[in-house]
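Of the protein chains in this complex, one is absent; all others appear in place.
A, B and C are the chain letters, set down in written order, and residue numbers restart from 1 in every chain.
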Amino acid sequence: MNLHEYQSKLRFAEYGIPILRGKTATTPDAAYEIANELGGTVVVKAQVLVGGRGKAGGVKLAKSADEAKQHAEAILGMNIKGLTVRRVLIDPAADIAKEIYLGITNDRAAGRAVMMASSEGGVEIEVVARENPQALIRVHIDPFLGLRDYQARTLAIGIGLPREHWRAFGKIAHSLYECYVGNDALLAEINPLVITGDNELLALDGKMSIDDNALDRHPDIAEMRDTDAEAAAETEARKAGLSYVKLDGQIGCMVNGAGLAMATMDITKLYGGDEVGPANFLDIGGGAKAETVAAALRIILADPNVKSVLFNIFGGITRGDEVARGILQALDEVKTDVPMVIRLVGTNAEEGRAIIDSANIANLSSAASLTEAAKKAVELAKGAM
Amino acid sequence: MNLHEYQSKLRFAEYGIPILRGKTATTPDAAYEIANELGGTVVVKAQVLVGGRGKAGGVKLAKSADEAKQHAEAILGMNIKGLTVRRVLIDPAADIAKEIYLGITNDRAAGRAVMMASSEGGVEIEVVARENPQALIRVHIDPFLGLRDYQARTLAIGIGLPREHWRAFGKIAHSLYECYVGNDALLAEINPLVITGDNELLALDGKMSIDDNALDRHPDIAEMRDTDAEAAAETEARKAGLSYVKLDGQIGCMVNGAGLAMATMDITKLYGGDEVGPANFLDIGGGAKAETVAAALRIILADPNVKSVLFNIFGGITRGDEVARGILQALDEVKTDVPMVIRLVGTNAEEGRAIIDSANIANLSSAASLTEAAKKAVELAKGAM
Amino acid sequence: MAILADSNTRLIVQGITGGEGSFHTQQMVEYAPETIVGGVTPGKGGEWVHGKPVFDTVEAAVDATGANASVIFVPGRFAADAIYEAVDAGIGLIVCITEHIPVHDMMRVYDYIKDTDSRLVGPNCPGLLTPGQAKIGIMPGYIATPGYVGVVSKSGTLTYEVVYALTNEGMGQTTCIGIGGDPIIGTNFVDVLQMFEDDPQTEKVVLIGEIGGRAEVDAADFIKANMTKPVAAFIAGKSAPEGTRMGHAGAIVEGGEGTAAEKIEALEEAGVRVASNPEEIPALLK
Partner (left out) sequence: MAILADSNTRLIVQGITGGEGSFHTQQMVEYAPETIVGGVTPGKGGEWVHGKPVFDTVEAAVDATGANASVIFVPGRFAADAIYEAVDAGIGLIVCITEHIPVHDMMRVYDYIKDTDSRLVGPNCPGLLTPGQAKIGIMPGYIATPGYVGVVSKSGTLTYEVVYALTNEGMGQTTCIGIGGDPIIGTNFVDVLQMFEDDPQTEKVVLIGEIGGRAEVDAADFIKANMTKPVAAFIAGKSAPEGTRMGHAGAIVEGGEGTAAEKIEALEEAGVRVASNPEEIPALLK
């Protein structure tokens, strides 16, 4: 789960990282009030869970409260990469002498957290890593020891930070580490971390991503989830315990298991070529209970692009006949004319296919192999276009 | 630094360990008020930093506030193994069904903390360890992982605790561990941990010892030091940065280094036999600066038993002539007639001895070896008796 | 021969009295009764589940049964503790089926276990299957048959798909192992590839990967440098868009890294035959 800039920065502040004390507004009038209260030049920043808001016009400097209101008016409701801006952050404008980068995430290969710093702040870290890898200094952190002073120093030295800033930088690095651990974050990033004209260090922009698997020990964070930033279908899927991602194609895929769901998507794309492809990723998890299948089917069919549906269920321990009955029961609840192909594997898979076939549902057919099922679903989708 | 029972139990309570909510009194009248407020039967317990107060009559049951006052009157001012009782704890009387032991300390050989439990509560753990070692269950704790649930369970199983108490016991074990770590304790012990008639677990008595080396990160604990419980000389020595322990003998020893100080004590005892022996342990630390030597000398001479003083200074890096001058300067400040022997080693030790000898101080002589010096000090002490 | 588990394995089930644990214990007992020696659920010591004794601690189970392997079915918030307990009791092979363990918990587990003699497989994995000998975890037994192909995978049902396809083509397996798709796992592709390379019975190897991370690229490097046995592979997620997590906690392409394309390229460059459809795998191994 990703946090907005203002949410991330408030978390940072709780751990002692210096931030600008701006406020957020959801209306232009509120933006005016905040800018007025802050006085001087302010920055109006779209709070939206996607990169590149600056280029999209979502960040504007305002010399007066009136100007702040105008900018808020323009930014609120703006669509940035498919997401609507519903909130702006009004921060005092900072006097920036130098921008650096400081972030922490988990390094899968090392099995540890890695803290990274770069003297090139304000640039996306992936870009630095790709184009100027030696400018990116990394230290791996022992999860039991935590960040050591000497590691913070190694980062400061590595990015050529003047000695006078080591102490302040070290404090921020420690705070960021504590913030990362304390919030079960997958990523905590200050970008840019600026040195101001007064030689103070300041977190100007921030980003945090929280481990969904740890949200039950952070109920306060779980409450911050911005469902506006999710497709409605994803919200619904999450509530039903399903893992769903909407894609651009025409073939609705319902699969058990994430790897198999991806493979199923890939194969519809393989056989669909440029014409048709997967409409979604959807993992219904273990088994295939009627209510889960029904919820998944409703979500898939809510997508108007969907022209055919492909069920790919590898029963595992479950018996094929049971799965077949679960699917029929779900189809009984969710009526649809969209053509569907079902491919069942598992103990008693043949019995399962027999049950499907004997149910004589006009728009539902079965297939023996994944390849056959995918080809059928592709044909059906093309036929319905 | 050892904490009193009431101090230890308040720490326990901060970490969620259930205790009786008694209060302490330093006067019989205050004891009456507390007993009256608590109502019912109470226990009046001497707060004194030494074991065996029960046998000494320092713990008494009182059925009324009047009786509590009488007991407080008897206990306050009582001398228990050389320490005067200045405070009593008035606790409600507990309904005890069963007493167990739970404690944690550091195990030098393992380099780790060891948590110990025994079904024989109320008995000194050393006695259990000696006489019934299989009744003492131990788990060693990884300092980075902390106590694991399964370890608390292992203790509960090992002491035969009924299953219904595992959960409560586990919580107390975790709390005790956190209390031990959080307070930089060397020892944290609940003895007895009782199961009440209502099947509740309760820490009836508690003991904590805090690492002196960590007191600067626990200023609240450092303030709790009970200087009443120290000999005045020990308090003074501690303030002067000296390590001093009063003993029963006649030869004041002033030595640099703890091991050498003990060895010097041992040798005076070796040559003094049953007649004379060391009056103290005293480590003046590195070097021999005049002000340190003067402070040490004042402390040694304040003991009326002291009949001779033995300086044993192994100069290490320091030069012998410098040490000699430091000692003469100190003797100039602290005038005394007690006979003294000085044994100096180090670069320029002979020059040092020459300086001592040429100062012509009537009651100060020098010796070349430790053996010679100890024998001299023994003779001088015998002569002065 | 096989890797990690065979008919001599002495397995305990941590969380044996829970719903999942009990169900899969039954499956495992049916598959290879002698290999299952007991289970652990705190507070349930002395009970019996599917004919196997339950203990209060792993240590007690090890003392009584001589267990040398453990499979973990306890809920996410207790899983790390269950792993520590198994390690401290000297269990050599620990297979953690539990999903949804937080990454920070796993970073600590990973660090703790690396200096011990225990091997962790998973978490969030289907476990492993040595056909005809041992079943540790939730992989359905009927999909596999004894033979000479080693299978290693990040996935669950996709693994079954491939194993089933191999079995249907008459290509039996030495051991099938699901290592899990989480960002931090105890045993990675390279570890298992080394074991298959060293296992005299394994003749060919199948690797099933997916988007996210660089484990498949590391595997390709290892294969190129160290493997003599032929390897076929499938990488799931070719059609997945960047920046979107696909179910598995680890399956996400971040900052252009971890794409299926780069993994496939690395594997092909290492001489691995990469299928575009998992059902092609048996043909690629022939």
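Keep in mind that, in the parts below, a contact is a pair of C-beta atoms (placed from the backbone, for glycine too) under 8 Å apart; a residue touches a chain by one contact, two chains touch by 3 or more.
Remember, it's a predicted structure, so these values are computed and weren't measured experimentally.
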Neighbouring shown chains of the undisplayed chain, as defined at the top: A, B
Option from B:V59, B:A240 or B:M262 whose C-beta touches the chain left out: B:M262
Touch criterion as defined above, residue of B:A13, B:A56, B:A214 or B:A384 at the omitted chain: B:A214
Contacts of subunit B with the absent chain, listed as residue ranges: 106, 108-109, 111-113, 124-126, 129-130, 142-144, 181, 184, 186, 211-214, 216-217, 243, 245, 247, 255-263, 265-270, 277-278, 281, 283, 314-317, 345-347, 369-371
Residue numbers in subunit A that touch the chain omitted from display: 142, 144-145, 148-150, 153-154, 157, 163, 166
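Just so we're on the same page, only the chains that are shown with their structure count from here on.
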Far-end chain from subunit A, centres as C-alpha averages: B
Between subunit C and subunit B, distance of the C-alpha-averaged centres to the nearest whole Å: 55
CA centroid of subunit A to CA centroid of subunit B, Å: 58
Set of subunit B residues in contact with two or more other chains: 144-145
Touching two or more other chains - residues of subunit C: 108, 112
